[in-house]
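Complex shown without one protein chain; remaining protein chains in place.
Just so it is clear, A, B and C label the chains in written order, and each chain counts residues from 1 on its own.
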Amino acid sequence: MSKISVAVLGATGPIGQRFVQMLESHPYFEIEGLYASERSEGKRFGDAVKIRDHKFSDEALETKIRSMDLDHISKNARIAFSGIPSDLAGPTESELAKKGVAVFSNAGSHRMDKHVPILIPEINPDHAVSVKRQDTYGNGGYIVTNANCSSTGIAPPLFALDKKFGLEEVFISTYQALSGAGYPGVASLDAVGNVVPFIDKEEEKMEKELGKILGGYSDEGFKPASFRVLANCARVPVIDGHLESLVIKLSSSPSPEDIASTLSKFRGEPQTLKLPSAPEVPIIVRTERDRPQPVYDALAGSPERARGMATTVGRIRDGNGYCKMFVLSHNTLRGGAGGSMLNAELFKAKGLL
Amino acid sequence: MSKISVAVLGATGPIGQRFVQMLESHPYFEIEGLYASERSEGKRFGDAVKIRDHKFSDEALETKIRSMDLDHISKNARIAFSGIPSDLAGPTESELAKKGVAVFSNAGSHRMDKHVPILIPEINPDHAVSVKRQDTYGNGGYIVTNANCSSTGIAPPLFALDKKFGLEEVFISTYQALSGAGYPGVASLDAVGNVVPFIDKEEEKMEKELGKILGGYSDEGFKPASFRVLANCARVPVIDGHLESLVIKLSSSPSPEDIASTLSKFRGEPQTLKLPSAPEVPIIVRTERDRPQPVYDALAGSPERARGMATTVGRIRDGNGYCKMFVLSHNTLRGGAGGSMLNAELFKAKGLL
Amino acid sequence: MSKISVAVLGATGPIGQRFVQMLESHPYFEIEGLYASERSEGKRFGDAVKIRDHKFSDEALETKIRSMDLDHISKNARIAFSGIPSDLAGPTESELAKKGVAVFSNAGSHRMDKHVPILIPEINPDHAVSVKRQDTYGNGGYIVTNANCSSTGIAPPLFALDKKFGLEEVFISTYQALSGAGYPGVASLDAVGNVVPFIDKEEEKMEKELGKILGGYSDEGFKPASFRVLANCARVPVIDGHLESLVIKLSSSPSPEDIASTLSKFRGEPQTLKLPSAPEVPIIVRTERDRPQPVYDALAGSPERARGMATTVGRIRDGNGYCKMFVLSHNTLRGGAGGSMLNAELFKAKGLL
Partner (left out) sequence: MSKISVAVLGATGPIGQRFVQMLESHPYFEIEGLYASERSEGKRFGDAVKIRDHKFSDEALETKIRSMDLDHISKNARIAFSGIPSDLAGPTESELAKKGVAVFSNAGSHRMDKHVPILIPEINPDHAVSVKRQDTYGNGGYIVTNANCSSTGIAPPLFALDKKFGLEEVFISTYQALSGAGYPGVASLDAVGNVVPFIDKEEEKMEKELGKILGGYSDEGFKPASFRVLANCARVPVIDGHLESLVIKLSSSPSPEDIASTLSKFRGEPQTLKLPSAPEVPIIVRTERDRPQPVYDALAGSPERARGMATTVGRIRDGNGYCKMFVLSHNTLRGGAGGSMLNAELFKAKGLL
């Protein structure tokens, strides 16, 4: 069976590089071309690589970057994986959808659009059908987004707890990695030995997107879930892995053990369907007193094949009517390229591609 | 007028070094001796120095460390500033108080004792008299504690808001500096590029101490304030300066501008009394979108003489019924040695020494 | 064919952990037991893990650490891989050799002993036979050392250049990783944002060991090579990977291209014998203007199966009669556990085990 041709947009950035990594030997997809801004046109992909923990194939390293000719892309690729900045992503992705391309996007531009899902296959696989209501669907084109990197990791535990115990409020503080700011991103003079308590639009995104993800979808559109989200976002000198502290108010008062058990047992459709990038266990619960930690758990900590795709939860504590925990997930894998990859795999499995 | 003789206990640690720094040219106090564990006995103070931003006098650098002979200390020093670890601080400080020494302690051991105040002069100067009920007071000895480093910085804004608007709940996540763990403290293999979401007993301390500090004192003892505190504590690769994210529920719903104004205008007894180590402005409100930051604001950011003694607040935002902000304070100055120094200065001013 | 039983000494340290990593699915060797000081006895190996880039098997993570009962080890293990500190390594390794164990050691204690080789199989495989002159050889026991972590990486390029062009002098400055100091090793207060220009005995080791490694061996013992080595050693805030700047005086004046070509083409006995841990290409020459860099090249940069076992050389420049270059190698893999592993593989291949 021949593989589906995919284009990677924004291939030189931290997210784009992870797309390439995940596509190197993917069972469904094969890279048609790597695309980025004109500034990068003609450069070797290998000259852009900033990933510390993956060895790319020589074929990938030698691939020349192309500029984003949308006609060319739409003629040669069924799917576009998009890791381009939001300002550019808005019109580019719309145009590609019009030209019949299935766009799986990591950008924020279209997330709150009427029939565009913010898809996390473990949580809201039923939102996938919303693409059928997009104007471009008849033509074969549509846009599917994944959540922003700081929402993706905490969404599965919040969803699992909501289903079982009813979620009322969640107070989040983030400890976000530098790779989330792209490249060159944060200047080293601001990063070394410092914390920057501000990430542009991040808190607003978290406070809106989580409700849409955990909410419902009908022909009229998305109906957000009703719990309250409050976020404080900060950048810390960590390379990969967003850590977040959570204080959660539930409708009932489960013990930490109940919560741990609920999270550990949680499985979703990607696990049932055995999608290629799905972690066997989507939520890993750690019991040590000082975990999860970015360098030990964001990537290497996953016991299953799909490294960097699970969420790790630790320090589940009772908080006097609230539940406290720390949650970690890999921001450029599960929270970036991996989120879109899993979405495309779900679409393939559901026959929507 | 001759100065009061003081002993510094635990002089080789990050807190002890800050005591020495603040005492080098203090108007009330002069160093009688630097004390530490037997392991350090006879070493030069200069060989222990880990402070990056202060140039000690040659006299201080050449001072030989002594082991903690409590008889010697009680005969030669009126005050002991204590920066020793909690397990040792418990019995040592009790013994010194028995021997007639006024102990101003940074350790946690006696903070929750019946008539021992956790004193922050801007907040609860009326708690100072509690020492008169300590058994050793007749003898001239007593124990006064300062709050733990992560509570000290946020206590003044919480107090100012409580007085004006009524404080109901506060959810805290900390981004705590490495110097708070002492020396050698956190191993570099765990610190570089990482966050450790655990600090032993820190969350419990914050959840208990803040209530005592903002509560009342009568002859029966301390009566904690009734608001709820929930804390998530983490260590980040920052040298000095604890940053904390706060979500605060108040009895009324002031605007961010009201809150900023209330915090900016706040003054306490140290400001009225013009205590030597008191910051002119105890709470500095910054309006930039990305401040406060540890490296820029914990120390050098203070516009007044007493560097590292003010709390900096920034990013005051409305949070849908809650108020959100980031708060920064210097953990080994205001949150350590400086807290005890200011307490001793208050005692001097009140004639309690 | 049954595998050879091996004991790992000092299994909880950075080197010991790398031994476990390399042994998890080794074709010749299988772990008999993990040993460390009494302090660690009975603990799970998983609780000591500080490696950021490897996922250990559950079996390894659950293994209980044993204390170093030398009788037990000698009865159950043919080989001891030693990652223990030098002060302890001296007597322990001697005793194990007496009891008939083949000791492959990463410690410095026996490196300059009369018939103990400092073995780097690409360079001096002929030194292996020196073990036959050790007193304990008749009993089956002997000691083989690998070079210290900062000598190992630069030895292959120095050897390749010596053979072809004649080596006269080398001036080395090191940028050494934190993992080389063990755990807890360097305090984070000394490491973050800092460089420490001192590593105990490191310069002396480099200045002596390289001559022995590149020298000759006969029945009378080792005869050091005659070039001059001068080293300046410093610790930088890097997790893994020792970078070193070299200024080299050769007997002739090859061009940078000649040097690059000589290094790239270099192969040794491990490559001929296809030893399991041998890199296909022992010296990787990079041509970018800013490589090698620890995070990109120490581990993931190797294009061949045996990650972390090759030396990477870059920035080869002409220096007015001297040759300048930067060299990088992984200090706990090739410069630690991997060096001993390759030595044991060579012994197996040569029938010396």
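Keep in mind that, in the parts below, contacts are C-beta pairs under 8 Å (C-beta built on N, C-alpha and C of every residue); 3 or more make two chains touch, one makes a residue touch a chain.
Bear in mind that the values here come from a model prediction, so they are computed numbers and not experimental data.
In the complete complex, the hidden chain is touched by one of A:61, A:129 or A:192, namely A:192. Only one of B:307, B:334 or B:348 touches the chain withheld from this view, namely B:307. Between the chain not shown and the residues C:159, C:175 or C:347, the one that touches is C:175. Residues of chain C in contact with the chain left out of this view: 171, 173, 175, 190, 193-198, 203, 228, 230, 232, 234, 236-239, 243, 245-247, 289-296, 314-315, 317, 319-320, 322, 324, 326. The set of chain B residues touching the chain not shown comprises 47, 49-55, 58, 192-193, 288, 295-296, 299-303, 307. Think of the hidden chain as still there; on chain A it touches residues 14, 50, 178-179, 183-193, 237-239.
One rule holds for everything that comes next: only the chains that are shown with their structure count from here on.
Distance between chain centres (mean CA atoms), chain A to chain B: 41 Å. Computed centre separation for the pair chain B/chain C is 47 angstrom, with centres defined by C-alpha atoms. Counting partner chains per residue, chain B shows two or more touched chains at residues 190, 193, 237-239.
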